[in-house]
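What you see is the complex with one protein chain gone and the rest in place.
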Amino acid sequence: MKAERKRNTGQELFRACLHNKAALISGLIILLIILLSTFAPLFTHYDETGQDLMNRLMPPGNGHLFGTDELGRDVFTRILYGTRVSLLIALLPTALAAALGTALGICAASFRGATDFIIMRLADIMLSIPGMLFAMVVLYTLGGSLASVVISLILIEWGETARVVRSVTLKLRESEFVEASVSAGAGGLHVMIWHILPNLLPTIIVLFTLNIPASILSESALSFLGIGIQPPQVSLGLMTGASRQYLFQMPWLALAPAGMIMVIVLSFHFFGDALRDILDPGRRTA
Amino acid sequence: MSEEILISARNITKSYSLGRKKRHIAVNDVSLELYKGETLALVGESGCGKSTLARLLMRLIKADSGRICFEGTDISALSGRALKPYRKRMQMIFQDPASSLDPRLRIRDIIAEPLRVWRVCPDKTEMERRILDLLDMVELKESMIDWYPRELSGGQKQRVGIARAIALDPELIICDESVSALDVSVQAQILNLLKRLKKELGLSCLFISHDLSVVNFIADRVCVMRGGVICETADTETLYAHPGHEYTRYLLSSIPAIGDDPVS
Amino acid sequence: MSDILLEIKNLTVSVRNGKSDIPIVKGVNIEIQRGEIVGLVGESGCGKSMTARSVMGILPGPARKSGEILWHEPDGTVTDLTGLSEKALRDMCGLRIGMVFQEPMTSLNPMMRIGDQVAEVLRIHKLVRNREEAREKVIRLLKEVGIEEPALRYRSYPHELSGGMRQRVMIAMAMIGEPGLLIADEPTTALDVTIEAQILRLIRQMCVSRHMSALVITHNMGVVSALCDRVYVMYMGRIMERASTGQLFANPLHPYTRGLLSSLPRIGKNPEYLTTIPGNIPEAGREPVGCEFCLRCSDDERRCFFERPSEIETDEGHYVSCFMCQRV
Partner (left out) sequence: MKGLLARMFGVVIVLIGVIALIFIMLWVIPGDPATVLLNDHVSQANIDRLTQSMGLDKSLPEQFFGYMKGILTGDFGSSYFMQQPVLSLILENFPYTLRLTLLAIAFSWTLGIASGVISAVCHEHFLDYLFRGTAVLGISVPVFMVALFLQYLFYYRFSLLPLTYDGSFVSLILPAVALGWNSAGSVARLMRSELMEQLDAPYIDTAKAKGLTYKKAVLAHALRNAAPSVITLMALQLSGMLSGAVITESVFSIPGLGQLALTAVQTRDMPLLQGTVIFTALLIAVGNILADMINTMLDPRLRTE
């Protein structure tokens, strides 16, 4: 116990991740996926839109790891570029939703009364409309594109974070160490920066990592239905959707992108779970 | 103990709403004085309003009615900037050592917080010296300055709480059940420390407890509270020798006698 | 030796934490006669609660126990509780041994009426033929433990009762199976001092009237003096001293017991400063080899650091484990 005292919480978190097997393995897989997709050109000499109608629908083998799709494009390459979109979708909207949720959650907990009521009712509204249907409304208004998918994911996910952040903040505000700080003359801002935010951080991190799988699954579902990301942009959901009619003759066409989605989601999921055990083994945040 | 009054309360009332019609009256028209250099105890069973009264005196919460005077000036109506100077002169030591220290801060930052809020120490080295000085006063090892609260025992955490409370050289220390959560041996060490510090620093102390034996050891005067009302105030010897109020007698009779006369 | 009820022999309990095993109870021997109330007193973390819970077999998951817990039936047969199967041990609980817990708030099932929870003991051990008989027996016992209008209270839920009332329900629940032994784990710690006095008096009356023995776990010397005939003082998993309550208070021998008693503020005369026990409990894994208390003991000797003192009897029924007391 004494040995780790010197490090501040950041290093402690990293060291704890190394010790926790689940966090280590899933962390490495995530790193691998990120490297594979960002440096895709190194791993494949095809580009993701290059059509080669001569050998369309080729089975895996001779130069095409996962074969080619209906327009003769190399499936493996498209998966790498599709993963970029999935990773972007996994991190950007989830981070923005976490930030928005945290801000509104803290506001709701700090300025009680009307603000609290309005924010919480807004969160209830978000939670009472199925994510998919709400995304459809957003996509109807803004048209199907990466940007509109990001916006709809932000709007869908902020509600839950706001609710959890609000309840944790309320509990923190009533704790004795905040009362001690106030009785020493500290102002609201000082209490927020010194006591509320540092103690909120673990909860926010855990919520963020647990929302990542949800974002990836939502985007891929929207793109699968054809109303999310539109061609020529590449998305794993879109690829799976497009290969539906070839499902029985060439199952790998659908299996490869869908399998990749599963691998990404699983690794983020285990990483989030492990992080939750490390950060607050006692309390159950969900 | 001088005759000068440090802090006094006049007809203080505080109530909380419980749903539409019912209101719970925590403190009901209470008046009391605390003299400079004295240890006044507020004793009573849970729910008698002693904690609420303490927080009213410290102006952590506002009373529904009544006046609070600190060295003659009425502070019941003050708030924000005007109230801040008085915060410096009254400090509180809390009950549960585990939840009164921020788990994310090291001991150095916990004790330094009041000093930082009031910018008492001009530079870092002065601040560090002051913190080490405070650690020494509460009999904690200097090496503990970098520890996190989770690495300390209950008694050690309470000592950090005391160091934080005396950091600003306050005139009044309010102990809200500060030893109730501790084991007997640790409780004795903390009681001795509080008594010694009070004498060395010339503090006045408002000691809140449900344990009449602890109050008998540490207090000069005792207020017995019940249902938000002070039913008796007397100095320690007279209260224990011949208690006036019937409730006080009932409290005293409930304490099992330890030692000489074994159970009949 | 005929009327021994329970004998705990060389009980050790250790908790697995990660790779290492942390010893909590280190070879404890306790004897309880029939109709005798024995106190087990010590500060938090000394292992007193673990000792009590291992008798009932309700240790937390990672805890492992070894040693013997011998239950003496009136007809002389002796059964070792540690050897029993889960089913066999459960048949003893509630019927032979009743238990009262510390937190009245959370020890009752919030979703069940208190009457049904007490009657459940009768149903489990098939002590009654039908619901009606069970109900009537429960109401009679609720009245005996001091609950007014027991018939009405039968149907109320735990959250509708005060702390003191709930503890009375717990006592009724522990006693309805007419057990031979009552184990009370800090029965009054969560209660106000006036309610505590009533509950202690109630437990004493119930034990005397039913000629029942009790093992009372507490950190409060007041509870020992109000309730216990004999007392064991425990420190860091070991029994330091055991004697009758009168002997212990009149003539405490072990330095730790003396330290505990002198640390207690009293009603009436108090010294300027309390004589305390210096230092604090060493961290897990850094315990001394010899006597557990040697680091904090004022009058210790070299031997105390390397050898663990064995128990000696100084006068009738007063045993202490300390080298210094042997010289006297």
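For reference, chains read A, B and C in written order, and residue numbers begin at 1 within each chain.
Convention: contacts are C-beta pairs under 8 Å (C-beta built on N, C-alpha and C of every residue); 3 or more make two chains touch, one makes a residue touch a chain.
Since the structure is predicted, the reported quantities are computational estimates derived from the model, not experimental observations.
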| item | value |
| --- | --- |
| Omitted chain - touching chains that are shown | A, C |
| Touch with the omitted chain, as defined above, among A:D47, A:D124 or A:D277 | A:D124 |
| Options C:I8, C:I24 or C:V121, residue touching the unrepresented chain | C:V121 |
| Touch criterion as defined above, residue of A:L28, A:L42, A:L71 or A:V137 at the omitted chain | A:V137 |
| Residues of chain A (touch criterion as defined above) contacting the omitted chain | 121-122, 124-125, 127-134, 136-141, 213, 217-218, 220-221, 224-225, 227, 237, 240-241, 244, 247-248, 251, 254, 258-259, 261-262, 265-266, 269-270, 273, 284, 286 |
| Where the unshown chain meets chain C, residue by residue | 53, 56-58, 61, 86-87, 90-95, 97-99, 101, 103, 106-112, 120-121, 124-125, 157, 159-160, 170, 173-174, 177 |
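Quick note on the criterion: only the chains that are shown with their structure count from here on.
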Chain groups still in contact once chain B is set aside, others held in place: A | C
| item | value |
| --- | --- |
| Greatest separation from chain A - chain, by CA centre | C |
| A-B or B-C, whichever has more C-beta pairs in contact | B-C |
| Rounded Å distance between chain A and chain C, as computed from the means of their C-alpha atoms | 52 |
| Approximate Å spacing (C-alpha centroids) for the pair chain A, chain B | 48 |
| Centre distance in Å when chain B and chain C are each reduced to the mean of their C-alpha atoms | 33 |
| Chain A contact footprint on chain B (complex, rising order) | 58, 60, 84, 87-88, 90-92, 94-96, 99-105, 113-114, 117-118, 146-148, 151, 161, 164, 168 |
| Residue ranges of chain B in contact with chain C within the complex | 45-46, 153, 155-156, 183-189, 191-192, 195-196, 210-214, 216-218, 240, 250-260, 262-263 |
| Touch list for chain A against partner chain B, complex | 1-2, 5-6, 9, 175-177, 179-186, 190, 194-195, 198-199 |
